[in-house]
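Not every chain of the complex is shown here; the ones you see sit where they belong.
The chains carry the letters A, B, C and D, assigned in the order they are written, with residues numbered from 1 in each.
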Amino acid sequence: MSKDAMNTASPSDVADIDRQRAQRNARLEKRLKNRYAAERRFKLAAMFSVLISVAVLAVLLVAMTSNGIAGFTRAEMKVPIDFAELGLAIDRSQLDQPGAENVLRSAGLGDALQYAATQAYGADVADELGGGAARDLAAKIASDPDMLDGQATVSLPVDEDLAAAYRGEGPAELQAMAARLKDEGVLTRAFDWGFLARADATDPQEAGIWGALKGSLLTMIVTLVLAFPIGVLAAVYLEEYAPKNKWTDIIEVSINNLAAVPSIIFGLLGLAVFLWIFPNLRSAPIIGGMTLALMTMPVIVISGRNAIKSVPPSIRDGALAIGASPVQVVFHHVLPLALPGILTGTIIGMARALGETAPLLMIGMRAFVATPPDGFTSPSSVLPVQIFLWSDEIDRGFVERTSAAIIVLLLFLLAMNGLAIYLRNKFERRW
Amino acid sequence: ACGGPQSAGRDQIKAVGSSTVYPFAKAAAEEFSRTYPQFSSPIVESTGTGGGFKLFCGGVGTQYPDIANASRRMKPSEMETCMANGVTEVVELQVGLDGIAIAESMEGQNFSLTPAQVYEALAAEPYGKPQTAKNWSDIDPSFPNEPILVYGPPPTSGTRDALAELILTEGCNTDPSVAAMKESDEDRYEQICTEVRDDGAFVEQGENDNLIVQKLATNPKAIGVFGYSFLEENNDKLRGLSLGGFEPTYENIASGDYPGARPLYIYVKKQHVEAVPGLKEYLSTWAENWGKDGLLTSKGMIASTPEVAARNAEVASNLPTIQATDLQ
Amino acid sequence: MSPAILVLLALGLGLAGWLAARSRAYAFGAKGAQRLHSLPSYHAWYVALWAFVPAILLALIWSAVSPQLVLQAMLSHPAADALPPFGLARNTVLGEAIAVARGDMQAVFDPRAQPLVEPARAALSRYGIIGLVVTLVAGFAGGAFAFLKLRPDFTARTRVERMIMGLLLLASLVAILTTFGILASLIFETARFFGMVNPIDFLFGTHWSPDPMRDPAYAAGEDYGALPLFWGTIYIGAIIAMIVAIPLGMGSAIYLTQYASPTLRRWLKPILEILAGVPTVVYGYFAALTVAPFIRDVAQGIGISSASSESALAAGLIMGVMIIPFVSSMADDSIAAVPAAMRDGSLAMGATQSETIRKVLVPAALPGIVAGVMLAVSRAIGETMIVVMAAGASANLTGNPLESMTTVTYQIVAMLTGEGSFDHPATLSAFALGMVLFAVTLALNFIALRVVKRYREAYE
Amino acid sequence: MKMTMPEQNTAEATTQTAAAAKPKISAHGVSVFYGDKKAIDDVSIDVHTRYVTAFIGPSGCGKSTFLRSLNRMNDTIASARVEGEILLDGEDIYRSRMDVVQLRARVGMVFQKPNPFPKSIYENIAYGPRIHGLASSKAEMDRIVEESLQRAGLWEEVKDRLADSGTALSGGQQQRLCIARAIAVDPEVILMDEPCSALDPIATARIEELIDELRGRYAIVIVTHSMQQAARVSQRTAFFHMGKMVEYGKTSDIFTNPREERTKDYITGRYG
């Protein structure tokens, strides 16, 4: 092989090459500035897109919070009541029993309250006491019967008209009245714990989210109980045992597709199938839960399969080699190791289900339910639907309440997503 | 599962139907559970009048609702469905009135209309002829020379139904030749009288009423069509336009002078009265609160005339049933 | 006897079988003569399942059959002669009698049911006892059959595992059932709809104004032209939303994977994920209350008076924001799937990072990114609450983003929660629209998943 | 630490008669396919108790494949298919009535990369006895665990930390844990697939020592890529090449006096 001639360049060639390279380097350097500028622009643009996303999120959260904080409060009026003077005919022994509030109210507590308020501020102000004032008062007395012995000043909700006037809306006379009462210290905005404990109402002053929240929780329980075992078992089957054939392909394709079917289609399914089979369960959490379970199951299957796939095969080999059966391998080794991953996927799927509105509209979970549901089969609403319904309310007091409900919903979702992220980080690949 | 003789108990009243009646039914339900704490509170779902009748007439038994709210009278055909499904004893109560209001921003142009003018402005084919009006002045030279822009309800809402029935049809009937068509070619008559233009002058509005206020407030040249209860709620921002010489005030609607008023009904399944606890009390709650200064008018409903109210209060306690023939 | 009691009974039998078999298997082991083929707990489960499954099956069958038997018993009672003839009314009366006999109801609706209450009560208790006995016998027979098969070398584990496999297979079949359920629920109503409205008119008509109040007999095809809805759906979901989501999503993915420090990425990624976790009803509320009025004000500020406060733009923008994390995670995956050798190759040529990204990584990841965008589009066009709350009701065939437009999902919700009755074409049109939506999203997904799969394989 | 040939020959002599009598595993005309690809072609071999049999050969020649066919671990690969006959104590392990689970309890296996379960050391060992129902009491289980760890020479190192995770041990300890896990179910044969290739020289020496101790009780088959190792630990060596078994015989013969040219080439480092 006589490559020497070619390999060994003469000194003039060397100089030639060096000159070429020097030229090239100069050319290269000239362009560098532009290239680096382009690099910076590109990086900036990429950073900007992250920033925009974060900014939108921030605006959304700030808007909801600034609107919603007020939604946790309500306008209340301090009413001095001299129970001794009123002389209500009440059997004190009944006040320890469950029906105490009814006893009080049938004893004329409502009229007594009206009377006390009229005495204190005049009839026009007393008229603006909220519809739930008497009920609140009864509850207060039931928890502290000794109140009945003397005088007390209780803070009770006013009606929406006065509440609006207090916000500076509505007729001028009322606004004047609100201003006057405010100056006197009679009318205040107070934190409204009841918002977290009451159910839907027509008056924003009286509305609460517990009814919807409880409906959401019941629905989620049904969803979890159905979707989790089915999803995990299906994931195990497909990942560990399924033979490669047409049937498995069909199952796989349907799961992947179901994961992307619009949620409203599941609503149509619930309406046309579940409500056809169980017509008397309209609006019930169990039907809502079943509908959402079908929607959540594919998410669990897919994340479950990924989690199972990431368990190293060496673990399976190890167990098989000491005589564990394939079922034992999965239930003793693979599933426990895949569990964090499966749970992460499940939580994310459940969070999505918790925020879901459209399919539940289809199956009647948009009913007005003034008491929290007491079981899986009693009609109820859910938190996102409640938000939707309130956003449509004519009463403007509901704007704040809606944002407050959104805050509660977001807190739940943040907690769930946070838990999922925590789980994912904590259990990421220990082997 | 369907139709078999099985049923489980239910202790809540179930009401479905009209979205117009919905707020009043909710308020009545709330008042009911306030007055009768021993009963569970009723479930009210807004399914629309037609959807409500569909559920209501499905049959007798716990899975079917006890009450259908309606912003129009039940149709004989619907009653027949009821009968066919065993819902043979239906009680009809007129609970009050709802007005359609035409309104604009406080800064608006403030002109008064007649049903015929509304019809001419909104119909797809006024009196069967192509729609040519672009500006209000095309309808009546005395009107401002501004483009017609009306926000109105979508066809899925009962308010739209009322607009068609109470205002447009009335306007269209002013032309005798069209009115005559009702007998000869009902299909065409209906089309001419109720079809609304879709060239942009009439903007269909989602059912989120809060947005209409903002819309009208920012565009003083636009006018809006909605339920009276809504006008009342926003009377600090909106002004009602007079129709046929009458302002959309409570009194004018209650007296029937303002053309856009329609009665609201609830239908009760008498076969359920015995078995669903509190149903009768719920009806009496309605009756106690539908008076002129009652709870329901504070929610925007208009009270029926005292005679009608009294007659229906009677119905609420005696529960006479109706037949299909009563509905014609 | 109520089904719940029968279920409890079956569970009890299963438990008894479990305990008995376990102690028997331990007895084999204690004798020590022969090593057990399977652990005692497998023997236990084997017998438990053999006791439980027949018992529960018979209990279920009995719960389905016994009401008919009760009915027969009631009908043979003389009081039944007074019943109305066949039909729903008759069933209702019988149902009431049974409900009262069961104690589900305090009183009958219909006086004709009263005399039947007693016979119903008698029949119920008679057949209840029979059901109890049948369940017991089935459980015992099954359990005993299995119990007698137990031997030290009995292959209990293999058999129990076979049953577990059956259960797993069943679980995965639920997915197919669901797909069928969706198809079934859409197909029937869609067929009814197309019986009233010509599919061609529906798919290609340009005028959409169904009137649920109109007599269904007059249902004119020309009112059911869904083209404006399809256009609105595409305009909002596939055009405006994607104009927002694709650049921002790609940009975010590139920044997070290529530029951000690990710490920054650890913080930013979950924040982006929150964006995906915000419920759509919240986005809808935000769009309707904050974004839409803002856009309208801006538009009117610059002199566009026709701007609607339910503009397609508001809904589309917010939908785009919702989709950003979706696009960014798909792009992230696709870029990560490009072999590191590609990146090294380009960097070793002296390319800057952005040159590498733009000229090598993104082109190489393009199939995956395109598939991701298709999935994002399919999600956007199926999105409901944002458009229900922020888009309009009017079916406009327009290209002006400041005007109001309506979408397929909006109309589904409107038609099904509106005023029409269930046999009216307006209501049924919701199902036809659902069918179209289902078909389109299915096709998009199918293609996208195929592309992703093929592309992943190309690099493996 | 290095065992010299003479020592091996002594061991050889002691077990000679028993070995000649009855092979523990006996393969006849075994071929293994992955789909259409033949990875093992017509291999016949006898493996005896109290012997260490080494499989050597260049990478990809099918050593692992053949080893895994001896306890049907190939069943886990969907495309794998075995032809021919493999007898364990005279019974065909591929006959349909054979229970793989029981087979694998009798023929244990140790892998190239240590693969302890991510559980406690105790549970790692106890898992096998538990699923096979070998211990009827906690005390018995404790005894099995201790004994297995002792035989694997790990007891002293871990006896105070039995509750620690098995994955927290060093590589060599992990591999001994895996051996202890395999012997906890008291198998008759132990298959080892390059058990030392992931270990450092010191850990390797420990394991080689252990293998020598264990062979008194089991038939051991070891795959190795190191000829030195094969020479050190085995009494019989089989040389594989391209799916065929080229030569099988006494280790001393194979390394000092190979019959086949290919074997010689391989041993002298001519290829591989």
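Things worth noting here:
Operating definition for what follows: a residue touches a chain if its C-beta (ideal position, glycine included) is under 8 Å from a C-beta of that chain, and two chains touch if they have at least 3 such contacts.
Not measured: the values here are computed from a predicted model.
Chain composition of the whole assembly in this file works out to A x1, B x1, C x1, D x2.
What we mean here is this: only the chains that are shown with their structure count from here on.
Counting steps between touching chains, the shortest path from chain B to chain C takes 1. Using CA-based centroids throughout, the chain positioned farthest away from chain B is D.
A comparison of the A-D and A-B interfaces places the larger number of contacting C-beta pairs at A-B.
Nearest to the global CA centroid, when each chain is reduced to the mean of its CA atoms, is chain C. Mean C-alpha position of chain A lies 35 Å from that of chain B.
Taking the mean of the C-alpha atoms as each chain's centre, chain A and chain C sit 19 Å apart.
Contact of a single residue of chain A with at least two other chains is seen at positions 325, 366, 391, 399. Shared contact sites, meaning residues of chain B that touch two or more other chains, fall at 7-8, 46-47, 61-62, 207-208. Chain pairs that touch one another, listed by label: A-B, A-C, A-D, B-C, C-D. Of all the residues in chain D, the ones that touch chain A in their complex are 71, 73, 76, 78, 101-105, 108-111, 113, 115-118, 127-128, 131-132, 167, 178, 181-182, 184-185.
Listing the residues of chain B that touch chain C in their complex gives 3-9, 18-19, 46-51, 53-54, 59-62, 78, 84-86, 88, 154-158, 160-161, 164, 187, 190, 194-196, 198, 203-208, 211, 214-215, 218-219, 271-272, 274-275. Those residues of chain C lying in contact with chain B across their complex are 67, 71, 87-89, 91-92, 94-96, 98-99, 104-110, 207, 209-214, 218, 288, 292-293, 296-297, 300, 305, 308-310, 388-389, 391-394, 404, 414-415, 417-422, 424, 426-427.
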